[in-house]
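Note that one protein chain is taken out, while the other chains of the complex remain in position.
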Amino acid sequence: MVQFGYNISQPRAINMDKNDMMISQKILRTMPELQTCIACGSCTATCTAGAITSFNFRKVHTLVRRGEYKGAYEEMNKCMLCGKCRLSCPRGINTRGVVMLIKQELGEYR
Amino acid sequence: MMNYYDHFILPFAIGVTVLFTVILYKWIRWFVRMPQEDRRLVLRGIPTRQTLGAIGEVFMESLLHRRIWRVNPLLGYMHTSLAFGWFLLIAVGWVEASLQLPGEIIPLHAHVFFKFFAPEVDYGITGGLLGNIMDLLLLFVLSGVALAWFKRMRSKALGMQRTTKHVLGDRIALAALWFIFPARLVAESATSGLKHSTTFLTGNLGEWMVNTFGTEAIMHFSVYAWWFYSIVLGIFFVAMPFSRYMHIFTEIPLIFLRRYKVHSYEKAKSFDRFQIEACSRCGICIDPCQLQKDAGITNVQSVYFLRDRRYNRLTQEVAYNCLMCGRCETRCPVGIELNTLRLNSREKFAAMPADNRYAYLSSAADRSSGTSKVGYFAGCMTLLTPKILRAMDAIFKAAGEEVWYADKDGGVCCGRPLKLSGEVEAARRIMDFNRDLFRKHGITTLVTSCPICLKVFREDYHLKGIEVLHHSQYILRLIQQGRICVEHGHNSFTYHDPCELGRGSGIYEEPREVISQIGSLLEVDENRENALCCGSSLANIAINDAQQNRISQALAHELADTGADTVVTACPLCKKAIARNASQEVKDLSEVVAEALGQ
Amino acid sequence: MSKRVIVIGGGVAGMQTAATLAGLGIHPVIIEKGDRLGGKLLNWHKLFPTFTPAGEVLDTLRRQLKDVEIMTNTEVKRIEQSGVVLNDGRLLVSDAVVVCSGFDIFRAEIKEEYGYGIYDNVYTTVDIERMLNEGKVHTADGHIPERIAFLHCVGSRDEKVGQKHCSRVCCITGVKQAMELKELFPQSEIYNFYMDIRMFGPGYEEMYRQAQEEFNIHFIRGRISEASETIDKRVQIKAEDTLIGRPLKMTVDMLILIVGMKAGASNDRFAENRGIELYPSHFIRPRNQFVDNICSSAGNIFYAGTVTAPKNVGESLNEGVAAALRVSKYLED
Partner (left out) sequence: MKRNSWQEYQKEIADDHYFYVRSCIRQNFFPGSEAAFLNILRNDLGRDVGEEARHTSCTGIGYHSDIVPLETIMTVVARQFAMMTEAGYEHFTSSCITSFGIYSEILETWKEFPETEERTREYLYKATGREFKKPKSLAHTSDIIFHHREQIGKQAVRPLVNVETGEPLKVVEHIGCHYAKLFPKSGIGGSEFPYVLAGMIESWGGEVVDYPERRHCCGFGFRNYLVQANRGYSIANSQKKLESMAPYKPDFIVANCPGCTMFLDKWQYAIAEMEGTTYGPDGQGIPVLSYEEMAGLVLGYDPWELGMQMHQVAVEPLLDKMGVRYDPAAKYLARNGKYIGQPEEAAVNLRCTSQPIIRKL
């Protein structure tokens, strides 16, 4: 193949037609309460790990729900499971459970 | 030599053989697989006094069931009658058989079917006496069986709200067990009647049987009765090592191993099997469980957890759904380390590779401030309860204490939540970071407001040279040293023991002493070792918010019933959980102290 | 002789007003431009948040209107102090007028980029109510939809189509229909694209939560920017998932546009009366928003229902009662 000094950029759009939604569906079946997230961001604002890294729990689980799994496991691994987010979540989501679940479903060792 | 064989003994003989083969196989296997250091502990322990202690404990616990007596005397009697009674039946029966049966070698099974093989049952003075003693013992055991039946139907009378829901194997063994002694009674009575025994129970019953049904009928009947007795014994013995009754024999080595200081640990190991199979599934752990009582979760209690783990069908749901409050552990009559076993079962579900985890923890994560030999670690949760921070500040100021604040502006988690979730290796990285931080700043005292942090600092941080104190201990010390004064007022307080502080770290008295210097203390019914959990425990990864809330409601209700003006606790997480449903003010101990600070 | 009051519009607000007036011994006349009473509810299937059949509400109202004079297929041209002028030029004299002429449904065709009326599988919430009533919900070629997208705020909060206001009830309508479709098609994936979710009524927020947690309906914050038809007649939609900050696209079997409330076309004509004023949205502005929120500046003209602003059925019904009582008080004085 010929090299012209540039590549064809991959689209940035989340393509819900191509994404494999199986894992996302399984996660939501296991913890339907995750679907009630209203993206208030209080989890991320109070996050112990988020204070010293770019970890954004809300964003990562939203991406996972859209079938964008790449990097989610690594991101979730930044979490220290301290539980502050669970105390601040107005929807009562078991956030620590979500972290564990996403890691279990997306960890490569599985 | 007399022939001590009859076909009917076969079921019994097979049963006993299977039983002891399996038990020996299991014990040897578990022991061989134990880590080197555990085996070394055992070998070193055997020639010590611990062995004698263990023998005594085996007698007290495995036979007399002393701990169950403490839970409920009737339940204790039931267990004693079954265990100790059966033991005596075997022991006295053996004496009886060896004294009265003819022949040089008397096979082991002969005493079991003594009355069948004895040519004449009330042989001599000893015979009559022993026969009556044996009848008495049988009656003793039968009273236990009757109680067991009664317990199945009316558990509340024996102090249990709920009994264990058993698996099929357990039900078979249980049914066999229920029939063993009635079958023995019937078989012995029939033979006694035919042989004209005069003992008070089997003799009289036998006489009545013969008189009522005729010698011919009872002769036929006795054959079936001995067969039946042998079969139920055989069934029970075969089922025993595969059912909950394995506990009868497992508890004995467990007592020895425990005496030799072998313990379970945050990672699963072979010794755990001794604990897991020592569970009798008595179900005493069900009632204290708040998940069952308040949240309607009925399949995760320690008895079910151990059962599932034993049969290798433990689900993540069960492993994760536990507050690890320790209420069941304090009550377990076998003394199984339930929290530790629950914890080390989680690793296989959470087995996340630890490599590269928390690489972001560098010196940049040090946001501490101040310089002092005294360090204060607020803890993540305390950062969500700024009143505690303010109160601690006021107390430090009043005591003239210079403080190094480890995490006032945000810190790194203590690592215990991660450990509780089964990520033991990863937790170690966080712990290392914090320990290095404490060392770097040269503190010699570390005060924390969070019992969760306290526990992990004490147990996993190996902070040699640094005294770790919960703020309740620290505050009490300040008062005793006269560094701060508190004024006694007219307020009444009730105190909630946080799980990690009370049962977890054994700190019950310090907070109470501090409170009693400030106002009157009204205790809740269930306090200290029996204190309720607030439901927010980080150890439970599965519980949902509504269930947490129901547990918190129940606790808040109990606390309100004391009529105290203020609820005091000593854990930020408990404070938030109780405040969710409390009708009166909820304060941390430090707040109460800060408000009562005098000049 | 009892006083005569003209009620313009025979929707729920008009029916409730007339029924209350009749109960007070006043002689109401309902003027309805359609051929029967009921207004928009005639086309609605079930009402949020209780899933009460719309017909039940109408039946109850109809029963209270036994002796009320009703003029159907009649339209009001102007409102005057002495009464109303009909389209055919007749003047109906009355002592008071209650305007209950309601709202118009926003024409989804105007939001051309969503392809309503152009692509086969683009629908509006009004279509879905009809399809639910007929018991026939399926794609244009008769298939069970596997993936459905709802788009909130079509014709609401949209400067580009002159609809700056929030139509309020569409959020909960979208949630309600999503739940109804999920019940019909449990295997389907349903996505609601929203800008804000505004759950103002009792039980609405609870229903929203139920839709998320129990019905597994996905809510994606982001307005669909465009829709296009694929070769198999499905609809490809593009939006930004604004909570992630990345564009998102998907193909759906049905795209359902949650259409908003537009001010009634007759409002402009009525406003020729000096006592009747309009908001910039062309909804009628009452004398004030508090104690006189059902009164005009002209003494004998009153309002009830969505003629003054988007409202739900319950609020419209309440205003019917309130307006009737104010009319009665006015007639006594």
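When the chains are written out, they are named A, B and C in that same order, and each has its own residue count from 1.
Note that a contact is a pair of C-beta atoms (placed from the backbone, for glycine too) under 8 Å apart; a residue touches a chain by one contact, two chains touch by 3 or more.
None of these values were measured; they are calculated from a predicted model.
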| item | value |
| --- | --- |
| Interface partners of the hidden chain - shown chains only, full complex considered | A, C |
| Option from C:G23, C:G117 or C:G203 whose C-beta touches the chain left out | C:G117 |
| Options C:S228, C:T242 or C:S281, residue touching the unrepresented chain | C:S228 |
| Touch residues of chain A, complete complex, unshown partner | 1-11 |
| Positions on chain C where the hidden chain makes contact | 109, 112-113, 117-119, 226, 228-231, 236 |
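In the analysis below, only the chains that are shown with their structure count from here on.
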| item | value |
| --- | --- |
| Chain-level touch network, classified as line, ring, star, complete or other | line |
| Inter-chain centre distance, chain A versus chain C - centres from mean C-alpha coordinates, in Å | 38 |
| Of all residues in chain B, those that touch chain A in their complex | 316, 320, 349-353, 356-358, 360-361, 364-365, 380-381, 383-384, 410-413, 415, 417-418, 421, 423, 426, 430, 536, 538, 541-546, 549, 573, 576 |
| Residues on chain A engaged by chain C in the complex (per definition of touch) | 12-17, 21, 28-29, 32-33, 35-36, 38-39, 58-59, 62-63, 65-66, 68, 91 |
| Touching residues (chain side chain C, partner chain A) in the complex | 189, 197, 209, 212-214, 216-221, 238, 241, 243-244, 246-251 |
